[in-house]
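Only one protein chain is missing from this complex, and each of the others stays in its spot.
Letters A, B, C and D mark the chains as written, and numbering starts fresh at 1 in each.
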Amino acid sequence: LSGGDDAEPLENLLEEDPEEYQAVEVGHWWTAGGEEDAFEALVEGFEAEYPDIEIDSSPSPGGAGSALEADIRNRVVDQNPPSTFQVWPGQALTDYTEEDLLYDIDGNVWDDEMREAYHDGPVDVSRPDGEFVAVPINIHRLNNLFYNVDVVEDSGVDPESIDSPSELLEAMEAVNDAGYVGMAQQTASAWSTLQLWAQVLLGEYGVDVYESFIDGNVEENEDEIRDSLTLVVDYSEYFNEDASSMNDWDDASNYINSGEAAFFHQGDWAAGEYEADDDLEYGANWDHVAFPGTEEMYALNMDSFVFPKHNPSPNATLRFLQYAATPEAQERFNQHKGSIPPRTDVSDEAFTPFLQDQMADFQESTDQPPSIAHGLAVAPATQTDIEGAFANFIDNWDVDETYDDLVNSFQ
Amino acid sequence: MADLQLDDVTKVFTERDGNEITAVDDVSLTIEDGEFLVLVGPSGCGKSTTLRMVAGLESISSGQIRLGDTVVNEMKPKERDIAMVFQSYALYPHMTVRENMSFGLEESTDMPATQITETVESAAEMLGIGDLLERKPDDLSGGQQQRVALGRAIVRDPEVFLLDEPLSNLDAKLRAQMRTELQRLQEDLDVATIYVTHDQTEAMTMADKIAILNDGELQQVGTPLECYHEPANLFVASFIGEPSMNFFDARRDGTQLVTDQFRYDLADETVAALGEHDDLVLGVRPEDIELRSTGSDEHSYETTVDVVEPMGNENNVYLTFGDKHAESFVATIDGMNRVEAGQSVVAHIPEEAIHLFDRSSGRALRNRTLEPTAVAEAQF
Amino acid sequence: MADLQLDDVTKVFTERDGNEITAVDDVSLTIEDGEFLVLVGPSGCGKSTTLRMVAGLESISSGQIRLGDTVVNEMKPKERDIAMVFQSYALYPHMTVRENMSFGLEESTDMPATQITETVESAAEMLGIGDLLERKPDDLSGGQQQRVALGRAIVRDPEVFLLDEPLSNLDAKLRAQMRTELQRLQEDLDVATIYVTHDQTEAMTMADKIAILNDGELQQVGTPLECYHEPANLFVASFIGEPSMNFFDARRDGTQLVTDQFRYDLADETVAALGEHDDLVLGVRPEDIELRSTGSDEHSYETTVDVVEPMGNENNVYLTFGDKHAESFVATIDGMNRVEAGQSVVAHIPEEAIHLFDRSSGRALRNRTLEPTAVAEAQF
Amino acid sequence: MDSLRNSLRRLNPLSTATADAETGTGVGVEADADERGGLVDRLRRSDFVESMPFWLPPTALVLLFVYGAIAWNVVISFTGWSGLGQPDYTNFTLEMYRQMPADQDFIASLRNTVALLIAFTSASLVVGLGLALLVDRKIRFESTFRTIYLLPMALSFVVTAIFWSWMYADPDGLINTALHGIGLEALAYDWLGDPRFRLAAVIVALIWQFSGYCMIVYLAGLRSIPDDHYEAARIDGASTLKLYWRVIIPQLRSSTVGATVVLMVFALKAFDFIYVMFGTNPGRSVDILAVTMYREAFSASEWAYGAAIAVVLFALALTIIGPYAYTQYKRGAL
Partner (left out) sequence: MTADTTTEPEPEDDVNGDGDDNDETQGHLARLSPGRIALYGGLLALVAAYLSPLYSGLTTAFKSQDAYRETSPLQPPIDGFTVDPWLTAASELAFAMLNSFALTIPAAVLSALFGSLAAYGLTKVDWRGQALVLVLFLAAVFIPYQAVLVPLRQFWSMVGLSQIHPRGELVELLITHVAYGIPICTILFRSYYQTLDGELIEAARLDGASLARIYRKIVLPLSIPMFAVTLIYQFTQIWNDFLFALVLLSNRANYVVTLELNALAGSMATDYSVQMAGAFIAALPTILVYILFGEQFAKGQTM
């Protein structure tokens, strides 16, 4: 048992027109709400296209994918993986690629046509080691700032005019003075704050510093990192009081619904909460700007499918991955998921106004920095350590200690 | 220093299912200062319960217990100035001998520490356990533990001393030795003592007075020899003595007793003692039966030897009246006498040695006449 | 049908810490077919171990055990054709009496079921437990359980019958009854039997032969009366008999024995028996000491009564030579004799009753002479 | 009278036959035994061999799964294995152990583990002893009370973690609601959110779950103290408080030792509860070695490092089990 070296080459397994297909077992954690609908829509579309192939859904909910992650890893180590599975692309795949556990699907799935339909960011994370191993299925934006229109107006703040994270702090001050919560946030689990800090770093110091950081150059960027951490500590003064006992982002986002807080930073999945609220209307009651300082960027969190070696159903898996790369599949999936298609050539008609705006932003974005919190940017071990650093950070808001932890995370 | 008096003391236990058990039934007893009373009786007869009521460990259902002039019914154990030795010794296993013996003094008196040490050490010296003071009970032999339990009781210098089968956990040799020791100790302490046992030897040899309980009721109180020779009723007669007294159911026919096996002529004064009672039990102790090879005088009967149990110093001879399968009775003879199973012998039952009981009430109507001989006159 | 023979049998236990314990030391014994041998000795002397080696439950460290001509050392218990009755009875609590008694037959023979039933029922009948066959052991009294245990052993019709303190869990009355029953049963079965007990009465009354063990070593084998009257050594002399034999350390001075308390003249044949041995122990049984009020003939001594233990049928009289605190010795006299503590009496120690032992080896040099009297001649 | 033996014999011709046959073959058996009285024969007859079918299979399973696995784990901790590949058993390194002192997470979880061990164990013992003393006072409905106090022991940690996260919820969990209800708002903290209280909150919940266990251990101990110790002490004049303090509680030593071992070992591995409440990354305020080990091995695929942490955990457990097992062995309790 060792790695994927001993696996059959993909070519030997594939048949042009197989008589019979094995079922495609898809591991994923889309088990509730819109996510569940999205996956079902995708499956529906696929089964319409390939009536011979059965999809065997294998969901692992809980822990924002950590349960799935552990399960998949175990099965991959056992050389018993599912046909394909939901996974964050980018550096999150390094554990797999280092052991050569994924097939290169350049030519079989990726081709020139497809490559053209994608921005660089998504393409880069699909080939973390140079070989194409992942098919992106959706994109969530991370650099969002949601706000309650009434609250900001009442506080005399104009979100559009906030240009940097430090200015955001001032805005929060004003909001606070007006008697509202400056920023809704959950700090019981670390990832929201890690994500927030990443946006602050991006917004305040730009993509280069960010990329230097994720390459492991922590000490070179000491000042930037310390300052941005300090800024997050300053933000925390304006968090809702019960932030630390909220395990879930949707508890925090609720402060926007109820008009108790002005700002809320979260991935664009949070928009679903507002769209679902009959009392609120996009633009009139709640609105969105890019996180201050990141207007040109579309910070990526993505899901993708891969083609693991020792595949139980190579032919069917290939068909599934090919389908997942089509505009149709991405349209079906993303309109329910509340994310945007990674392809740039998908019509926005079926999407909500908010997502239409996001798709437009995406089209125009110059950089698509990958997410740290979701493992696109750094190797899994590093990500665990960084998350640990932030788990500690939200306990004690100690910048020095967190900085040291971050340095250690890359070692 | 005071007498201990029990007046009509009764203890009724109510079991969970509502059943009432009268463990002690209307018992009245006086134990004088310095007196050694032994409480005997079969298992479950209420000996322990009586003792525990005196100690204050069990409430009294009715009646009175007095110590001197004080009614102690409602007093807590520690206020009664009583010490008790338990069958299991109840030594505290985590304390040394010294701590075990000091505990009571520390808890119930204001005695200064140095004096406690002194008292404990002198008591330990007296009991011969002076060099064991720093040991734990588990490191002591049974006899030593027993002494510690005694020591713990005597250091408190109590008014009344209670002992519940204190020797029953010892082996035979040690028991015999401790028996004598205990007796001497009690004499020295000169304190009212109740001693519970079901061992006859202990009862007979140690007691100033024996009280015999059966089924919660007091059967007889008297000196050991009174109880042996002049039992108040059938129960006492059968309970005291080993081998047990022989009993024959008998009917009176004029001046004759008629049993299933034999007839027995009675002297006039014996008949007088019987009064109106006709349904009787004739009792005779094994050692009072004389065996002869021949003879046909009064009160002698032809019998067959069934089994001989040689005990060394004496032989227990089981005899039957002719029929091999009839119930046998036992005679004790000197160990030097040779008898063989199957042999025919004449058993003589002297009239002065017989006991007669009323069969229905069990009450003794006539006990043996005692003609104690001084050592001087006896050959051995 | 065979004799059981133990030749130089030794058992050494090795404890966990490497200590070796010689539980049985070089014991040789023969039990003839039909013979009833009682094995006695103090606790821990190796009685059970000996029995268990015979049964095959314990391996033999050295020596041989033979059944008839077969060496059984290496045989498993079930191959030895031996039945054993345990102190705890070891009845299978989940089986009925019938199943308990059938189990051995089912396991070790091919006997057909109907025949098993027949055998079990007839044995049960014989033991008087025929109507208890469908009960479980827990529903039986101690005596009944004891009988079932016996029944289980006898249905197997063994060559050898082993019993390890089978009566010790019964109360005194029941014990006496079962004792006689067991004896009769063994006579009927007529099979070699080893019976372990530490109860003297059982040993004396039941045995054809007694074997006395001490500390793993065999002290004496003989009939009960031999062991009582002609003990092979000091240990046997002190172990058998209750109250125990009186011992006085003595030095021989010509034809006189000199003890700390008195001088004792010896007849010529006694002196001859002593040979070269000068350091001696003089032994005399309590019942052999005669008490008189006056007298100054040979072998009579002035003593003071220290304590009298009245037992009813007899009195144990503790005597000292003058000094109150010297060690006392005991004489047993008839219960009708009255003696008081403090009284002066003359104790006569007849020469035919004395035992003399070599002090260093403990070996008996001279035992009492026996002149058994027939009942005919004795008065009582 | 007819001999019983003979009557049995008559009843039982077969047994006579076998008995006779046996005497006949008896000599043969002896000769047989002599011929092959060697070691092989001894072995064949020995209890050791005969008992093997009973204890060997279970023992083998335990040796393989428990001790084999422990040894293997130690080996893995020396391989430096990480990622989704396979360990390399040709190169061994102490690197994993070397990096521990610098790993703040490890240090923090070691510290928390020890704190949990001490606080949880001692508090559970005290609470359990208190419960046992109360329950042992000849109360009515004793078994009902006992049942209730022991009930948490029957629940899975997953279940209790879920209950307690709701108990601790701020502001509407039961504890804070109750505190508000009785006017102690000031004490209504965010128990699970505030790093100062997290570990304590976990400990309280674990005490809730384990004190019933201590109670029954102590009850068993109390019930093995003979009644006459109580009575002797009362005759000795001890007050109830003194009675317990000087006579009864000192006799509960072996109960305490037994319960302590169980609790401590549990405290070392209290994983489920924290995992369910806080996930794999609970933060340094409440991280313990058991969780750190799991996180390193199974979330980060740092297998060797996880194994090394497991070795540390095992060593800690050994310092507790070792003396216990040894004394049990010495006392002959085994």
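Note that in this section a contact is a pair of C-beta atoms (placed from the backbone, for glycine too) under 8 Å apart; a residue touches a chain by one contact, two chains touch by 3 or more.
Quick caveat: nothing in here was measured; it's all calculated off a predicted structure.
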Options D:Met100, D:Ala200 or D:Ala317, residue touching the unrepresented chain: D:Ala317
Determine and list the chain D residues touching the chain excluded from the picture. 46-48, 50-59, 61-70, 72-73, 76, 87, 130-131, 133-140, 142-143, 145-160, 162-164, 166-167, 169, 172-174, 177-178, 181, 208, 212-213, 216-217, 219-220, 222-223, 225, 227, 229-231, 239-241, 243-244, 258, 261-262, 265, 268-269, 271-272, 275-276, 289-290, 293-294, 297-298, 303, 306-307, 309-311, 313-314, 317, 320-322, 324-326, 328-329, 334
Absent-chain interface residues of chain C come out as 16, 52, 55-57, 76-78, 82-84, 86-88, 90, 92-94, 103-104, 107-109, 152, 156
Residues from chain A at the interface with the omitted partner, ascending: 1, 31-32, 58-63, 67, 70-72, 74-75, 77-80, 247-248, 250-251
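Everything below uses one rule, namely that only the chains that are shown with their structure count from here on.
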Shortest contact path, chain A to chain D, counted in steps: 1
For chain B and chain D, let me know how many angstrom lie between their CA-based centres, rounded off. 53
Could you grab the centroid distance between chain A and chain B? Build each centroid from C-alpha atoms only and quote it in angstrom. 94
Cα centroid separation, chain A vs chain C, in Å, comes to 93
Can you tell me which positions in chain B touch chain C when the two form their complex? 43, 171-173, 176, 180, 183, 201, 204-205, 224-225, 228-229, 240-243, 285-287, 289-294, 307, 309-314, 316, 332-339, 343, 345, 370-380
The answer for chain B against chain D in the complex is residues 52, 55-57, 76-78, 82-84, 86-88, 90, 92-95, 103-104, 107-109, 152, 156
Residue numbers of chain D touching chain B in their complex, please. 226, 228-229, 231-239, 242, 246-247, 250-251, 253
